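Of the protein chains in this complex, one is absent; all others appear in place.
The chains carry the letters A and B, assigned in the order they are written, with residues numbered from 1 in each.
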Amino acid sequence: MTANLEIVRSSASTWGGASGLRSLPVVSKYIDTSICIGCKSCEVSCAEWNDLPPVKTVQTGTYQTMPETHAAFWNLIKFREQEHEGGFAWLFRKDQCMHCSDPGCLTACPAPGAIVQYANGIVDVNADQCIGCGYCATGCPFDIPKFHEKTAKMQKCTLCVDRSRLGLEPACVKSCPSGCLHYGTKEDMLLLAAQRVAHLKKTGFAEAALYDPPGVGGTTVVTVLAFGNHPEWYGLPKDPSIPWTVKLWKNVLRPFGFIAIVGAIIGAFGHHLYHGNKGHIDPAPLDDEPPQA
Amino acid sequence: MTLSRRGFLKAGTVGGTIALGFDFSEARAELRDLKISRTTETRSTCPYCSVSCGVIIHTLGDKAKNVTGSVVHVEGDPDHPINRGTLCPKGATLKEDIRNPHRLMVPQVRRPGSSKWEEISWDEAIAGIAGKVKETRDKTFVTKNGKGQTVSRNPGMAVIGGCTDTSEFAYLLWKSSIALGAVYRDHQARV
Partner (left out) sequence: MASLAATFGRGAMTNGWVDIKNADVVFVMGGNPAENHPCGFKWAIEARKARGAKIVVVDPRFTRTAAVADVYAPLRAGTDIAFLLGICRYAIENKKVHEEYVKLHTNASVLVSDKFAFDEGLFSGYDGEKRAYDKGSWAFRVDDKGMLETDPTLQNPRSVFQLLKKHVDRYTPEMVEKVCGTPKDQFLKVAEAVSSTGNAQKVGTILYALGWTQHSTGVQIIRASGILQLLLGNVGRPGGGVNALRGHSNIQGATDMGGNFDVYPGYLKAPQATMPALKDYLEANTPKALTTASMNYSQNTPKFMTSLLKALYGKAATKENDFGYGWLPKADGNYSWLFMFDDMLKGKSKRADVEEAAPEGLFAWGMNPVATGPNSKKMVAALAKLKWLVVVENSETETAGFWKAPAEYEGPEASKIPTEVYLLPAASFAEKDGTFTNSGRWVQWKWKAVDPPGKAKADQEILSRILLAVKDLYKKEGGAFPEQVLNVAWSYTNPVSPDLGEVLKEISGKALAELPDPKDKTKILKNPGQQLDGFGQLQDDGTTSCGNWIYGGAFTEAGNLTQRRLATDPMGLGAFHQWGFSWPANRRVLYNRASADADGKPWDPTRSGISWNGEKWVGDVPDIKPDSPPGTFGAFIMNPEGLGRLYAPSLADGPFPEHYEATEAATDNVLHPKVTSSPVVRVWKSDKDALGKKEDFPIVCSTYRLTEHFHFWTQHNPRLNQVQPGFFFEIPEGLAKEKGIANGQQIKVSSARGSITALAMVTKRFRPLKANGKEIWQIGLPIHWGYAGNPDHTGPLANFLTPTTGDPNTLTPEFKTFLVKVEKA
């Protein structure tokens, strides 16, 4: 079973590139926002399974648990009240790591082997290797990886790698009462998504679409949006891509390929990056300006 | 075993010597095992709403004599026809309720006029309650009502509850309420 975890890519290193002997399915999480009931079972099932200690929150005037995901809270339903031409919608979207096919976090990560991509599509942070610099966050167009103060590591959804490597579905998918979450091979999930989008288009959602953005090579997590022309209503970037600075790192600096340089770069920039604009990654402040109910 | 591999891996990174031919993916897979692979599984029913989701309660150990089987995880029962493994946020976190730090551990009493709880033994509690029940019943018992009809009732005592417990308990509660002559009987269905 560990074969599922053959590494195909690894940050700041030449590791990965699995032997190529085995042909392995890419597993995928399907999210149908149009039947999500915003119950947050996925939020707590994730925390329960992964034994993440509760983060203190306060009621600020919203159903949303916190403004954004947190190093100890990897999956967050984003709530939005949206008026539109056809009336009114209360939108819920499960926000989490999208497990991009071309992961910006991995590209950006300067620590060898700290972020890996397995043959089954999962992008995972290897805590042993993570140096907590936070550069992965700058590479992520979805603002997912978060710095955990206590461990000084970056944390995010692992797609329950401890379950999925054994053939079991992730904890959130198993719990989901409405069935808006589904798990299977990416092939199957894309098929499911195509059927659902077609159905939505027939039943009054002309703009329904699958969110599988090409800018990140597609994502292992596929999301169906009833208002596909407005991903921003769901808190999703319209056309996400890996920042050019990160690409620069990947395309220009990395080919030098000297691992010793990595250490130097970390020494030189790591601190700056951590405290830089995008690098403001203290545990998410929870009493900030509240999002909409 | 796990530790030594991970330690080895770390040493390798620090030394900057990566190309050791070490099968990294194997080592990575050791990081977190399936935490419920050898726990004891017990089938139960969620105690909250009336859907009756099947839950599997995972307890530590294999029920051997020398193990205290505390609850380590609760997950939906995939075989249950109604919930098919799914659980709402309340059901998915049942472990936290079963193990909550405010669970009552000992019988307590608050004496008349007092502003604090006192711990008492079960025997004291049972004897105290039985005495009160009898005193009240004997004092307030109504043999005949205002119209002279035999009513044999005990209006001095009210009983509420049963709906948070099993049907068998609810039945025993009915039986004992009738034994004590109680007519003020109600439960959560009303409110």
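Just so it is clear, contacts are C-beta pairs under 8 Å (C-beta built on N, C-alpha and C of every residue); 3 or more make two chains touch, one makes a residue touch a chain.
Fair warning: this is a prediction, and the values are worked out from it, not measured in the lab.
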Would you indicate which residue among A:27, A:44 or A:210 is in contact with the undisplayed chain?
A:44
By the contact definition given up top, give the residues of chain B that touch the hidden chain.
40, 42-54, 57, 59, 69-71, 79-83, 86-91, 93-94, 96-98, 100-115, 117, 122, 125-134, 136-143, 145-147, 149-176, 178-191
In the full complex, which bits of chain A touch the chain not displayed? Write them out.
34-41, 43-44, 47-48, 54-63, 65, 73, 81, 83, 88-92, 177-179, 203, 290, 293
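We adopt the following convention: only the chains that are shown with their structure count from here on.
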Which residues of chain B touch chain A in the complex?
6, 9-10, 13, 16, 18-19, 24-26, 28-29, 31-35, 73-76, 78, 83, 85-89, 91-93, 95-96
In the complex, chain A residues that touch chain B:
2, 5-7, 10, 13-15, 18, 39-41, 43-45, 48-49, 51, 112-113, 116, 118, 124, 126-129, 161-163, 165-166, 168, 171, 174-177, 179, 259-260, 263
